[in-house]
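Of the protein chains in this complex, all but one are displayed in their positions.
Then we have subunit A:
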Amino acid sequence: MASVPAVLRSEWTKIRTVASTVWTLAGALVVTVAVGAGLSALMRAQFDNLPEFERATFDPTVISFSGMVLGQLAMVVFGVLVVGTEYGSGMIRTSLAAVPQRATFLFGKVTVAGLLALAVGLVTSFLSFFVGQALLGEHRTSIGEENVLRAVIGGGLYMGLMAVFSMGVAAMLRSSMLSLGILVPFFFLVSQILSAVPGAKEVARYFPDQAGSKIMQVVPNAMGQDPAPYGPWGGLGIMLLWVAAALAGGYVVLKKRDA
């Protein structure tokens, strides 16, 4: 049996030897930090024009993370490509001929890629926070304030989990194009639109991105947002359930279907 350390080492070699890893992860970092910085600077300039209640519940932490709506898409692409290119290239047959144990193969791959995504996510999150706060001027908060550190670490967890969720979906669909075609519009459009539609938003708040992003809020129900029936950790728990379901689905597909 191919041992777990051997699979982890091999998957690490696979990940670091393709250019798409660098591009997607660097993209996630740069886009998140840049957009977050831009919006933070804008907020500082426009703060006095905000409605009263928004100023009262202003959440500087969330503002500095506003780039994640875009940056998470790069994480999704990273997660999808890590799994999807195995199918697209046919490499999956070579891989499975070398590691006949499906669980060792899939979870070894997800572990390596997930940890890498988590590391990049944490760097992104801290960088976004500090850059954003610096640009918010007198409206800023600091990492020492209550719940802020939780939100910043949570931002990193959120990005890592987004990547892992995408890996599970790609393992289920066995295709990069199909997975991206579903996930990108879903997170960028469907989820965002439904969360603004009365009636639909009660469902949408249980979507992985909506629930998971609660962890990044410091001020509850900040800036006119609807109260959610779960707290920050509850939201992350809901996201974890989605991730677990996607991975379980991916594993079943890998196990049952011919490669």
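The definition used in the following text is that a residue touches a chain if its C-beta (ideal position, glycine included) is under 8 Å from a C-beta of that chain, and two chains touch if they have at least 3 such contacts; residues count from 1.
To be clear about the criterion, contacts and distances are computed from a predicted model.
Only one of "Urease accessory protein UreF", "ABC transporter ATP-binding protein", "AzlD domain-containing protein" or "Xanthine dehydrogenase family protein subunit M" fits the UniProt record of the hidden chain, and that name is "ABC transporter ATP-binding protein". Of the listed residues A:Gly90, A:Gly181 or A:Gly231, the one in contact with the hidden chain in the full complex is A:Gly90. Which of A:Ala98, A:Ala119 or A:Leu241 touches the hidden chain is settled by the complete complex: it is A:Ala98. One chain of the complex is left out; on subunit A, the residues touching it are 1-3, 6-7, 9-11, 13-14, 17-20, 85-86, 89-94, 96-101, 258-259.
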